[in-house]
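With one protein chain withheld, the remaining protein chains of the complex are depicted in position.
Order of writing sets the chain letters: A, B, C and D. Residues in each chain are counted from 1.
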Amino acid sequence: MAIVEDTPRELTTGQPAVAERPLGVLTRPTSTEGWKSWLTTVDHKRIGILYGAAAIFFFVVGGIEALLIRLQLARPGATVLGADLYNQVFTMHGVTMIFLVAMPLGAAFANYLIPLQIGTRDVAFPRLNAFSFWCFLAGAIFINTSWFLGGAPDGGWFAYAPNTGVLFSPSNGMDFFAIGLQITGIASLLSAINLIVTVVNLRAPGMTWFRMPVFTWMMLVVQVLLLFAIPVITLALFLLMFDRLWGANFFNVEAGADPLLWEHLFWIFGHPEVYILILPAFGAVSEIIPVFSRKPIFGYKFMIFSGIAIGFMGWGVWAHHMFASGIGPISVAAFSVSTMFIAVPTGVKILNWMATMWGGRLRFTTPMLFAVGLVSMFTIGGLSGVTHSVAPADTQQTDTYYIVAHFHYVVFGGVILGLFGGMYFWWPKVFGYALDDRAGKWNFWLMLIGFNVTFGPMHLLGLQGMSRRIQTYSSGQGFDLWNMVATIGSFMIALSVLVFVGNILQSYRTRNRRPPVGPDPWDGRSLEWATASPTPVHNFDYVPVVESLDDFWHRKWGEDEDGNIVRLATAEQIAQTGERRDVHLPSPSYWPLVVAIGLPIIGYGLIFNYWLCMVGGAIVLGGVYAWIMEPTDDPDAAHGPDGHDDHHDGDGDGNGATTDESEAEELEAPVG
Amino acid sequence: MTTASDSATVEDTVENDEEHEHISDWGYVKVALLLAVITALEVFTYFESVVDWGKALVPALLVMMVIKFGVVVAYFMHLKFDSQVFTRVFVAGLLFAIGVYLAMIMAFGFHPWEIFQE
Amino acid sequence: MLTTGFKLFFGFAVVALVGAAVYGVASGDLSGKDYLGFVDPSSFVGVLSLGWKGGVGDHSGYVVLVFATVSAAYLAFTLVGFRDADPEAVARLGGSGEIPPAAGPTANNVWPAFGAAAAVVLLLGLVTHAAVFVTGLILLAVVAFEWMISAWADRATGDPEANRELRTRIMAPFEIPLLGAAAVAVIVLSASRILLAVSELNAVWIAIGIPIIIVGAAVAIVAMEKPSRGAVVGVLAVGVLAIVVLGIVSAAVGPRSFEHEEEHTDEEALVTEVAR
Amino acid sequence: MKSLAGSRGRLATLVATVMLSAAACGDKPLTTMDSAGEKAAQINDLALWVFAIAGVIFVLVQGMILYSSKRFRVKPPEDPDQERPGGYSDDEFPEQIHGNDVLEWGWTALPALILAVVAVFTVVVIFEQDDVQASGDPLVVEVVGQQWWWEFQYHLDGNTDTPPDIVTANELVMPVGVDIPLRVQSRDVIHSYWIPRLNGKRDAVPGRSHPWVLQANEPGRFMGQCTEFCGLSHAYMRMFTVALSQADYEAWVAEQLVDAEQLSEGDVGYEGQQLFIAQCAECHIIEGVTDRDGDPSNGVDSTDLYVGTAGVDERYTDSLTAGAAPNLTHFMSRETYAGSFFDLYDEDGNVNRAQLEAWVLNAPAEKPNRPDNLQGMRAFLNLTPDQLEQIVDYLETLQ
Partner (left out) sequence: MEHGDEHHRSTPLSHEKLAMWAFLGSECLLFGGLISTYMLYKNKLPEGTAISPGELFDIPFTSVTTFVLLMSSLTMVLSVSSITRGDLRRNRVWLLTTALLGAVFIGGQVYEFTAFYNEGAGFTTNLWSSAFFTLTGFHGVHVSIGIVMLMSLFIGNLTGRITKASAEKVEIIGLYWHFVDIVWIVIFTIVYLFPQ
């Protein structure tokens, strides 16, 4: 929403404009091709792809960090990484994987698919969406530059105070952590608001709440979780930052502070966060399994409500990370019990997926393999989670490799497997060619086996008493064998990831030689399959009208008198062709990128020199106002050579408001 | 700037978003006067000589706070007359905040009933 | 694309940079270090890293040359970025094939006046307080920037209307928030100075008084059917002037005394450094 | 639980045996599966049930997944017409089931029920575990975590307001059989005190004092590891708990209560003691010999240090950073040192002099630390080999 609207003006002097684009770089960008267009794009699909690419990049970064950890731990007393470096590496591994891999990967799917699944052209605030991405990337790069600027964060991903105060962590690493995560937090928060508005306001005609695909539902829950969880971590990080930079006392024990405050604040965020990570994968799997079982999802409403229940209950269990921290038996008992019962809605999901498969016609394509892999592997992680929730048992387990095993089974066996499945599943829709199935199967089996070889033994290690976050152990402790096994497993995972990367390259290279995928390669059910592949820029030629859950599928298939399923139409017949060319789309914009660049500059300023803050602040402020005042469209494009006038007031409906001239003041508040 | 197009397909149970001049300027002034009075009452609790609230002090302050909060939200922020959806997102945040942080400070040994003990 | 103007300024930049480097190395340091010697790579590090690591010889000369580089490069890229003084490009884009005539400035230029004011502040700062001096510097920079943009915009196209439009497009994003913030900052600073100078009780009265005046004036203006523009502006001006003058006077008088004075520690700068 | 025990008891034992056998093979000093104390046993009894339940669900779920994957799997059609969406043919449809409310409520209720049972037992054990009263012996031990070693302050009469009677490091010695109440604390960051075979862990949080308890059924040495990430040398922060028979324990106490002697010229270790007073006493205390300010003559009881103190270098009182160092009065009575990372004796019971000399000469090279930030012991590279010998000779006298 432009506070001040600057509508393109006709020149009043009557003489023809001498220059069409007198502003040079300052006019609203128009190009939709070439690498530069990616910088200014506001298309939710491209932004989704950018998120995905960034996430995969950081997955390799975080994975290499993991491999370093595993190398160091392969043998007792190894010296691959010194203590200091080891601490930085595992901290950055955790931070990278959680904040720079799992979250943006979820965001990639959310961005790409939500508008498609609810049948609209874009998100509610396209420029804000672009900003979210650039802001995320800026924060991610910012955190990672700490490697070169005096050392990465070294306090563990949950950064318990006071170990993260300047006294005990004197390098700048934790400053990068605190500020960097605030920047990525802004991204998540704005993106959450954006997507919530999108789902509430922009569903296609007939797309009622209970006709929405499960995936969209889960994503909606995730956005609500983000909306409420991000401010909590932001607050905690602010307190830490004030302590570190300006000598506040929030975690200064000498002044009487209680370090448990940090633990509470972090985990109030932290636990909803783990559901923020897993629900996108749950959503993806809920789309994949019905398609490859050729059955509708079993218990649609239960799936939805259990997702909501998980999101809701996730707020009342955070102190299960603090069972040993001395919060008192009453709190421990309360949180122990509340934690256990989260298994109930999660179990509903697992069992419903199994019921969906039951009696189906299961086709084990690569996406299906990954999806079933999730159901199976996540259950293991979930069950070990339940054993943690038994607080007395957790006093033995906490901070051992048993916990490491638990959360890798849920984050890797859940999030990574689920979203890899998602990538194989939606790849044809996104890029117009499918990933090779044979290579995909190699990828899957290598990953599944490698993953179990890596993290399975960690259960044993943990029960045998191996603490986590230790840089080394001695040979007398009985940890030698399983650590070596785990290290071997981690390299199998690396190999599987290499197969995945190879598959992408190879499939891209041979994309023209293989049969075209068509709009609907898998006999899909939801609206994204009802348009061409790759999705045209405008998504839909005309806005689809929805009459039921799985509407697209029901247009392809009907029942004859005997109740047999018969084909009504082929996907090619009913899917939109994406050939329409006169759809008005929001124009690209420079400003999201500009504003996002300003933020890390402020961050560096806080750490190194306050004058830089002025520079960064000026960029942000100028960028925000330029953004607000940016004309709805490039004024000159209206007179462009192709003669087509998409000047949006031209069609006389007087509704000058397209969605993109939108977002504004939300921007300023989080900055403050 | 709302698009009122296609209202036929609007299936949500939201109230219609037509111009709602429920309150006149004078009405707003009256609301503000109410708020002013409550604020004055609040401030008077500070001067113990005026009224001694005893154990009821903190609860009384809280009640007045909640009333003021509610009045501003309902009237100045129009929530009373606006769509339910707005109420839901806002109140959800509010309730989450109250619930979570209350639980947190209780874990630190704060008991809500202690507010009655001056 | 690469206009003559760009080439010219870019050339300047390169020459100045090389000059700076050579000068920085050559002017050496007198302590006998081998700055000219090609054997010691460290003698270049200072120069090439703009003094970040290691030093340079004669500072003033080096700095002047580096600044020349920066300014020239800045101008060069501005010329490209804004397609300035590039009649050919303009003509090509215009499609008319004609090189447009030069046009004169379209609006009164107020910046020299502001510049002078800024200079005065700067001078005042020299004799009064460092903060005033810095304010003057910032003002001067702002004026220079505004002036530059206006001057450029005045000649950007042949159409004065479009030129005005251009100026707005570029400057409004900075002017609007800064103007708003500046207006508020003046009041905040003055008001807090006044409150600090008076006694605790009087502070309360003043805090009651100012808003009453504000609201009173607002109600009066709103109530008037057709207030004269002059009157409104006059009232505002008088109000602002009054509060600013009072603020300055109060700041000069200094805050009232506080009892716990002795408990100061030096680190506690954050809160008041701004205010003082 | 009895009725449950019938059907599931066997499974529980099965799971337990598998895990125990995994635990038993080889030497696993930290294992959680082989309890040697009441508290740990209590935890294990509960945990094994939970493992068993989880095991059953695991088998059921995985079994179902494998079974339906086998049974309902279809192969893509053989014919070359592979372009059918998803590989399905047009007439290949399973029954289209949308759900079943009875089933849904069933599998909502069943896990809830199972968990309700687990919850009841859990809560009971939580409160049992929280019972940290002493049984018999009035002894209370304050366990103080510090980067990166542990200090134990014994209050033989149970009164923690007075200075401790015995101060020792890294090895907590206690009588077998009785519950020893601990007060877990920290001087700097959060650590966690954990002797897996005796009890679960409890965080040592600066500014807080957490009651906890240890009890061992049999005499023995039980290993532990700091389990809350506490910075650079977290991995090197280990500890032992030594359970002694009542008689042995009493002998130990008597021995620990004796101060070290001031040596005079000619005594073995005299030079070493002088060097120690000059170089090491700034941090280390040897009761009867040194004080934290390094002046042996002022006669201040060194335990003053722990109740806010006379003559301590300001750097150590001003910051929470580690600064206090292990009390060395009876150094040789311990078997390990420096966060229990190094063994003081070799298998034959001889002092590991080389290692000890290396430690005194250059501690940061032996164990990661940051002495410049008051985190850990600094190096003494200025010591000549002779001096080093002398110091270690002296240390050996500290029986």
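Methods note: a contact is a pair of C-beta atoms (placed from the backbone, for glycine too) under 8 Å apart; a residue touches a chain by one contact, two chains touch by 3 or more.
Because the structure is predicted, anything quoted here is derived from the model rather than measured.
Taking the complete complex into account, A:Ile193 is the one of A:Met97, A:Ile193, A:Val317 or A:Val497 that touches the chain left out. Annotation: of C:Val70, C:Ala144 or C:Val188, C:Val188 touches the absent chain (contact as defined above). Of the listed residues C:Val70, C:Ile214, C:Ala237 or C:Val253, the one in contact with the hidden chain in the full complex is C:Ile214. Against the chain not shown here, subunit C presents residues 176-177, 179-181, 183-184, 187-192, 195-196, 200, 203-204, 207-208, 210-211, 214-215, 218, 221-222, 255, 258-265, 267-272, 275. What subunit B contributes to its contact with the hidden chain is residues 1-7, 9-12, 14, 16-17, 19, 21, 23, 25, 28-29, 31-32, 35-36, 39, 42-43, 45-46, 57-58, 61-62, 64-65, 68-69, 72-73, 76-78, 83, 85-86, 89-94, 96-98, 100-101, 104-105, 108, 110, 118. Residue-level contact of subunit A with the missing chain is found at 1-6, 119-121, 124-125, 189, 192-194, 196-197, 200-205, 207, 227-232, 234-236, 238-239, 242, 246-250, 252, 255-258, 261, 265, 542-543, 582, 584, 625, 651, 653, 655, 658-659, 662-666, 668-669, 671-672.
Quick note on the criterion: only the chains that are shown with their structure count from here on.
Taking each chain's centre as the average of its CA atoms, subunit B and subunit D sit 50 Å apart. Rounded to whole angstrom units, the spacing between the C-alpha centres of subunit A and subunit B is 35.
Residue positions of subunit C touching 2 or more other chains: none. Of all residues in subunit A, those touching 2 or more other chains are 258, 260, listed in ascending order. Every residue of subunit D that touches subunit A in the complex is listed here, in rising order: 19, 22-23, 26-33, 40, 42-43, 46-47, 50-51, 54, 57-58, 61-62, 64-65, 68-69, 72-74, 76, 82-83, 85-88, 90-100, 103-104, 107-108, 111-112, 115, 118-119, 122-123, 125-127, 129-130, 147, 184, 188-190, 192, 196, 199-203, 205-208, 210, 223, 225-236, 319-321, 368, 373, 375. Chain contact summary for the complex, subunit A toward subunit D: residues 82-84, 87, 154-156, 160, 162-163, 167-170, 253-254, 256-260, 291-296, 298-302, 324-326, 329, 332-333, 336-337, 340-341, 343-345, 347-348, 350-352, 354-355, 357-365, 372, 375-376, 379-380, 383-384, 386-387, 390-400, 460, 463-473, 476-478, 515, 518, 520-524, 564-565, 567, 571. Of all residues in subunit A, only 4, 6, 9, 11-13, 15-26, 246-247, 618, 621-626, 628-629 touch subunit C in the complex they form.
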